[in-house]
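Heads up, this is only part of the complex; the chains shown haven't been moved.
Letters A, B and C mark the chains in the order given here, with residues in each chain numbered from 1 onward.
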Amino acid sequence: MTTDVTAPTRTKRAGFVGGGFMATVHSRAARAARAELVGAASSSPERATAAAERLGLETGFDSLEALLADPGIDVVHICTPNATHAGFARAALEAGKHVICEKPLATTSADAAEIVALAEERGLVAAVPFVYRFHPMAREARARVAAGETGRLLSVNGAYLQDWLAAPNDDDWRVDSAVGGPSRAFADIGSHLVDLVEFVAGERIVRLNAASRTVYTDRATHSGIETEDLVALVVELDSGAIGTLLVSQVAPGHKNALTIELAGTEASIRFEQERPDTLWLGRTEASALIERDPARLSPDAARLSLVPAGHPMGYQDAFNAFVADAYAAIDGVVPDGLPRFADGLRAVRLTEAVLASSERRDWVEVAA
Amino acid sequence: MTTDVTAPTRTKRAGFVGGGFMATVHSRAARAARAELVGAASSSPERATAAAERLGLETGFDSLEALLADPGIDVVHICTPNATHAGFARAALEAGKHVICEKPLATTSADAAEIVALAEERGLVAAVPFVYRFHPMAREARARVAAGETGRLLSVNGAYLQDWLAAPNDDDWRVDSAVGGPSRAFADIGSHLVDLVEFVAGERIVRLNAASRTVYTDRATHSGIETEDLVALVVELDSGAIGTLLVSQVAPGHKNALTIELAGTEASIRFEQERPDTLWLGRTEASALIERDPARLSPDAARLSLVPAGHPMGYQDAFNAFVADAYAAIDGVVPDGLPRFADGLRAVRLTEAVLASSERRDWVEVAA
Amino acid sequence: MTTDVTAPTRTKRAGFVGGGFMATVHSRAARAARAELVGAASSSPERATAAAERLGLETGFDSLEALLADPGIDVVHICTPNATHAGFARAALEAGKHVICEKPLATTSADAAEIVALAEERGLVAAVPFVYRFHPMAREARARVAAGETGRLLSVNGAYLQDWLAAPNDDDWRVDSAVGGPSRAFADIGSHLVDLVEFVAGERIVRLNAASRTVYTDRATHSGIETEDLVALVVELDSGAIGTLLVSQVAPGHKNALTIELAGTEASIRFEQERPDTLWLGRTEASALIERDPARLSPDAARLSLVPAGHPMGYQDAFNAFVADAYAAIDGVVPDGLPRFADGLRAVRLTEAVLASSERRDWVEVAA
């Protein structure tokens, strides 16, 4: 802990699009990274003022264009509803800004691929907050898998369970497919699950077979298209490993229960987002609970470990680390494990494969 | 706790076929049920003597026929390798004995169906130790589901994970398909998992889509047929609920991790075999840990609860209750939830559906 | 698991005094140990018949004397209220019977010492069910401490918490000091706690400083003497280690929460009775959860481990092992860790020290 992951080499000047809860989370992370927070944009002067106030900023931009026109802004945080992500990101990249864009990156893989290419072409940093990668113990799991501690991967057991849409009248813009996109539960949280599985396992899901359900169909009257409340799927990975994933936003009692367990020929490893400071390492001889102790972690996990063992780290800490790493990338540093637009595209492709499999009732290959 | 579930109305006279670990478990249960333990049969005089000694019995029968010929025996416990179950059970039924036969009941559904019919025809009690049904809190879960406490079933998340075959040289007769049958992991432990899911949910798996893997193929040289080490499947139930099940005997660190979680419109409920005295009841408002407290359980769970809250119950207690209930059935009492040969047949059908789906790589309907 | 701990060398013929819940537990254990259960005694013909029926026995003795006069009885299980223990045990020993007597062995150390001497003089086995010693993982903890794995003992953190007397109107014969004795919570459950601490630590509590409380004083109107609901104490052990113990029967939500944690110079070790199949081994470098896996336990723990890893063992299993070991002692085998009357006396002395310290408000030396 002699260095501080939040220390930037040069102060970033950040602008924010959107003024909801996620914008608050992004703005806290920008502050922790010692950025200069320039202002927030929204779709009207009133909303812009409210967003700026909420984020503790002095300037409200009454359109995306106004924000992008500010030459003092280096990096734009896009924190708006799903259907707007790709367009806003494209505009920001075309304006020469680095972009941190909420997931899902786009509602179609074509749109996502286009902005991946654009970011590459322009040489801009373009990151997507697959923020669970930034828990030190998720890194520790990844490092141990990469070092061969778990052996050849055999099976995956993953779930992402929530209950905030468990009651029939629970609602949100995400439920409206015109705003949220053609997938809801999978795009919203399943995308985090598959990203984390692939990130920790170091290999890809090559095909899958999914069933999905829309439990409360009258929530979808906004746009007439019902989006799924829950998905159950079997997956096959590069190495031949197989696994099950369950994704639900209608699972009473679960708030944000993202859990992955990988079983290999030598050991199993489990990470639970709701208890992010502990890994379970299963071995036939003797299993271990590995607590986050910076003195005993792999370098990448230790780097992200801001407080000593026994002092819990949380969601905002992970988010802060993500933003700090994205800012470091702007400075030309290439931090390991930064989720970029290509990772956002990957998640969209997996989402499309899930929708296709569920509809066709057949195995679907995931586009590489 | 004023009555004792192990109290029989008339002393049973039990014979045992086989002298391995499961025979010991059966014999302990018979003793707890105050049976008279007559003797043990095995395939040679030496083995019969050894089996009898191990079980603390005076008599060793040197063949099944010899045991069945003893008119003093009411009930036969069949505790031999899988491939012998159906034939031995048939012989015992034909000899007019009540039968408690280890699972899988048979290695084909045709064989299983035949002895189901035979038992019915003869009016004999024929039970299969789906023993996890006899944990009081599994009954409690079932009672709460039946009472509507969890609402309409939406999803199932189940797993049965072990590691006793995780090393390449781990071996056993179960690995030999000539003795163990065409399915190994699923027939052996997956059968318990689907039985418990259907028992607690009160509904049936109607179709499924499975992938399976044989990790160590040279274990199968005995018979040349490779049986599976792990299975991942998606299931659909009567009500339209979907779910994932993962079954593995190559999951390091897991000894006997049978876990089921059912999520309904009102609540989720989770039972873990390795912590059988606690249920987790997930609700959006407030979740609860329900400890086994006889004074506060449903009647059936209270009936099986032999010691007060806080005094753990275990595997042998569950087995004792199963045998006590099977013996009660011989006396004409019909205890709720006794797993009979029809339940054994059901598990064989589900196993066949898993094998078929995995081979065809398609959804398979489960025979009713 | 090739041998069965419950296998006796010669069938014991057991008699039971008392017909309550504990008598049922004793009788189950006697059956598991393949004893012949001769009969049950109580204070009237009606009660004797009821006791015998409850225990599944044919004979009811209408007095202790009648039972002791039966020359066919080898061993007497005393399962009556506390104040009768010493007298009944004395009578049984004088009748030449081996005795298994519920704790507390006596309500005064003088009485307890007398029957310790008597048992020794007569050469009879006299055991007290400090049954928590018989959980395999309590033995495993003890073996690891004895092997030096935890190093020099530094501190002890123990508690025994229940809630069955948490409501003002909760009542029982134990609350009546004329029947239950001068100490209640400590004699009843604190005695188990200190026995287990000393058993696992392999050293003795030499002095202690206690505070106690009687929360509901009107429960004590039976005899006019208020017995304690809870005790908090600091202890010092042989080695100089110190610790805290909390004992309460008025702790809502705790059913039978007996927990001990010993911290030494090398490692900590924790055993929780409500999860008896798991030990936590705390080390600075990496802590471990040690599951009961017979193949990997110390010999004594493996010996008591009747079912494989992952198949939970419980309270009745521990009780069965206690009775089996007491019966083995009758056969001249000396099983490690059998709690004898001397251990019962030890617990009475610790109880007296607690009462004295609490009254004098000072440190009290525990009689050796």
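Here is the rule we use: a residue touches a chain if its C-beta (ideal position, glycine included) is under 8 Å from a C-beta of that chain, and two chains touch if they have at least 3 such contacts.
Just so you know, these numbers come straight off a predicted model, no measurement behind them.
Visitor: Whole-complex copy count for this homo-oligomer, where the file places 3 chains?
Guide: The complex in this structure file totals 4 copies.
Keep this in mind: only the chains that are shown with their structure count from here on.
Visitor: Among the chains here, which has the CA centroid at the largest distance from chain C's centroid?
Guide: Taking each chain's C-alpha mean as its centre, the farthest from chain C is A.
Visitor: How far is the middle of chain B from the middle of chain C, if each middle is the mean of its Cα atoms, in Å?
Guide: 34
Visitor: Return the distance between the CA-based centres of chain A and chain B, expressed in whole Å.
Guide: Between these chains, centre-to-centre, one finds 42 Å.
Visitor: Between chain A and chain C, what's the gap in Å when you average each chain's C-alpha atoms?
Guide: Measuring from centre to centre gives 54 Å for this pair.
Visitor: Please output the residue numbers of chain B that touch at least 2 other chains, ranges allowed.
Guide: 254
Visitor: Note which residues of chain C are touching chain B in the complex, please.
Guide: Where chain C meets chain B, its residues are 1, 4, 6-7, 21, 24-25, 28, 31-32, 34, 54, 56, 162, 164, 254-257, 273-277, 291, 293, 306-317.
Visitor: Which part of chain A faces chain C closely enough to touch in the complex?
Guide: 285-291, 296
Visitor: Taking the touch rule as given, give the residues of chain B at its contact with chain A in the complex, in rising order.
Guide: Answer in residue numbers: 154-155, 157, 159, 161, 163, 166-167, 209-213, 215, 229-230, 232-236, 240-246, 248, 250-254, 263-268, 280-284, 287, 361-363.
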